[in-house]
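All protein chains but one are shown at their positions in the complex.
As written, the chain order gives the labels A and B, with residue 1 at the start of each chain.
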Amino acid sequence: MARKILFQDAIREALDQEMARDPSVIVMGEDVVGGTGAPGEMDAWGGVLGVTKGLYGKYGNRIMDTPISESAFVGAAVGAATCGMRPVVELMFIDFMGVCFDQIYNQAAKFRYMFGGKAQTPVVVRTMIGAGFRAAAQHSQCLYPMFTHVPGLKVVVPSSPYDAKGLLIQAIRDNDPVIFCEHKALYAMEGEVPEESYTIPFGEANVVREGKDVTVVALGRMVGFATKVADDLAKGGISCEVIDPRTTSPFDEDTVLESVENTGRLVVVDEASPRCGMAADIAALVAQKGFSFLEAPIEMVTAPHTPVPFNGVLEDLYIPGPAKIEAAIRKVKGYKG
Amino acid sequence: MSASDIRPITMPKWGLSMTEGKVVAWLVDEGRTINVGDELLDIETEKIANTFEALDAGVLRRKVADVDASLPIGALLGVLAPASVSDADVDAYIAEFQANYVPPAVEEEASGPRYEFLDVHGYRLRYTRTGEGTQIYVLVHGFGGDLDNWLFNIDALAAVGTVYALDLPGHGESTKAVTAGSVQALAEDLCAFLTSLELSGVHLVGHSLGGAICLAAALAHPKLVGALSLLAPAGLGPEINAQYLADFVAGESRRDMKPVLQQLVADPELVNRTMIDAILKYKRLDGVGRALTAIAAGFVAGGKQSVALRGRLGELAIPAQVIWGAEDRIIPASHAAGLPAGVTATVLPGVGHLVQMEAASDVNRLLKG
Partner (left out) sequence: MSVALSVEDLLEAYRTMRTIREFEDRLHVEFAKGGIPGFVHLYAGEEASATGVCMNLNDHDHIASNHRGHGHSIAKGVDVHGMMAEIFGKRTGTCRGKGGSMHIADFDRGMMGANGIVGGGPPLVCGAALAHKLRGTGGVAVAFFGDGASNQGTTFESMNLASVWKLPVVFVAENNGYAEATASKFSVACGDIATRAAAFGMPGVTVDGHDFFAVFEAMRIATERARRGDGPSLIECKLDRYYGHFEGDNQNYRGPDEVKNLRANKDCLQRFAKALTGDHGIAAESLAAIDRDVLALIEDAVAQALAAPNPEPADLLTDVYIKY
């Protein structure tokens, strides 16, 4: 039986193995070493996520604490990437994109195209997403649709330890800038992960569960919710196919369309805001390219169009949880044109 | 007649990693008289769907498991009993079985000493050892496979002997960096594996490329090998589906791999999502692409097999047999024809290249001799 490890350890293992394999891989971010210049132990913390703990001891100055100046250090990672390094930079929360977005969407994303194919920017921005931690409006968002909107960026939203390791190694080896979105509720998730290095190609959706009645497309933390709901509904005779796109850019259109062709019904689950989000994007894709397959209107299960609330009662209402997913599946299944 | 004549049909355990199976379809109706070996129901595991054949005889009195139900190994699927047993006794038996049934603990599944590793020629080779008998079987998978290719065979053979199954270099969980990918080199690796485990006179069972490796091993080190079973082996003729090998190496996605893998079997429905996922997970590992390329180059060149061992079959002084699926789309079953007198050949109708999975009971019977 394959070894089981936590999502956060899968990420550390990916960083560790890639740093060991390729000396151009470097890691930087706030507290990623965990105490540069402080009187205590240098490698004590490994960042607010604990993900990078132990790497300083192995790789020394290839992992660097930064001042809290996201524009400078994200930009430095981008610049170093154009000069032959493979930086993995940690943007602690995706909500902080506001203080470094130019370096990502105007600089990193554009170089290859704008410079006529003569520049490569193999930078990875690892960043935390998602609600559920009572972390309130500025530390809880799922802003990956905003990055998905930008040509030239690749955007990854892993949903399991296996995917996290393989997709992160792929991200590090990829020659384009990659935004790697880690849902904070998944860090403690356990799953089978090979000890060897491996890569999962981008733009290859995972069919988490096969089914014939309803296609459910879900991302990140929502994949687990959707799979649980699908398992429960299977006992009652509703067979759901759960698809995890794994990357929002590139996006695996074919797998979604093939599935909807078989099921005729689509529910899209996305923790992001509803307007111009992935749910709307995927729904539009299927409406445009798979209209003839559809036997019921597409259902979108998303957060409401509000900031993320602090109060636990409100935040739980905010998150598109299993009950909402189940209701949407029942609605499309029961639709009688 | 009494309740002691009642026989349960339970979820089988096919291979080490199987913890549960899903009932895909019942193939017989209640009231039917069942003989040992009759096809009872289709069961899907993580690896592959397969038909479950009766281990006991009797009348199928009750189908307990519903279609689409996923059940742990050992769970009650149905009940066989002579017609003379009353319905009340059958009901009582089912009630008692269900009351006492405890699914195998997941912790136990995960922690036991399941896979072993052995260092050979600079490789770390993964293998399993199952059973206790003095007859030793050593099972060698084919190109791109691993020891799980034998999941329908290991337990059956373990009933009559000790069964070893290994991952060849570059495969499964063995070392991926292959230093020499020729059939001859892999045969030497296999023999070193046997020698390290102090095994000799074994019954070598090789599938496809593994067949050529076993044959080469038996020719090079006759003392190690006491019997030889070659399943759809390479090495007995020039024809091979070289496109399959190329596509297997190149395929990156589920969509790429499905039609490729479906060529392995006569019934394409047998190739399910988890089987494809397992192969993709293997192929994504660092070094696998290089290993497969090196090994493919060791036995195929210019669209033909480059290893010709047919002419040397006559040198074998041990019992040897060849088993082939008539519908093999990788290496044609015609290679089973015209073998020397000492080598028996069986061609199974309606079966493809993955003969030990698609016709497990037939193959197991032939392997048990």
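Rule of thumb we're sticking to: a residue touches a chain if its C-beta (ideal position, glycine included) is under 8 Å from a C-beta of that chain, and two chains touch if they have at least 3 such contacts.
Just so it is clear, the structure is predicted and the values come from calculations on it, not from any experiment.
Within the full complex, the chain left out of the display is in contact with A. Although one chain is not drawn, the whole complex shows that of A:Gly29, A:Gly47 or A:Gly75 it is A:Gly75 that touches it.
Note on the undisplayed chain: of the listed residues A:Arg126, A:His139, A:Lys154 or A:Lys184, the one touching it is A:Lys154.
Contacts to the hidden chain, counted on chain A, fall at residues 26, 61-62, 64, 66-67, 69, 71-85, 87, 102-103, 106-107, 110-119, 151-152, 154, 176, 203, 249-251, 253.
Basically, only the chains that are shown with their structure count from here on.
Spacing of chain A relative to chain B, judged by their CA centroids, is 38 angstrom.
Of all the residues in chain A, the ones that touch chain B in their complex are 1, 4, 162, 166, 194, 196-201, 204, 207, 210, 234, 254-255. Chain B contributes residues 16-17, 68, 109-110, 114, 173, 176, 252-255, 272-273, 281, 284-287 to its touches with chain A in the complex.
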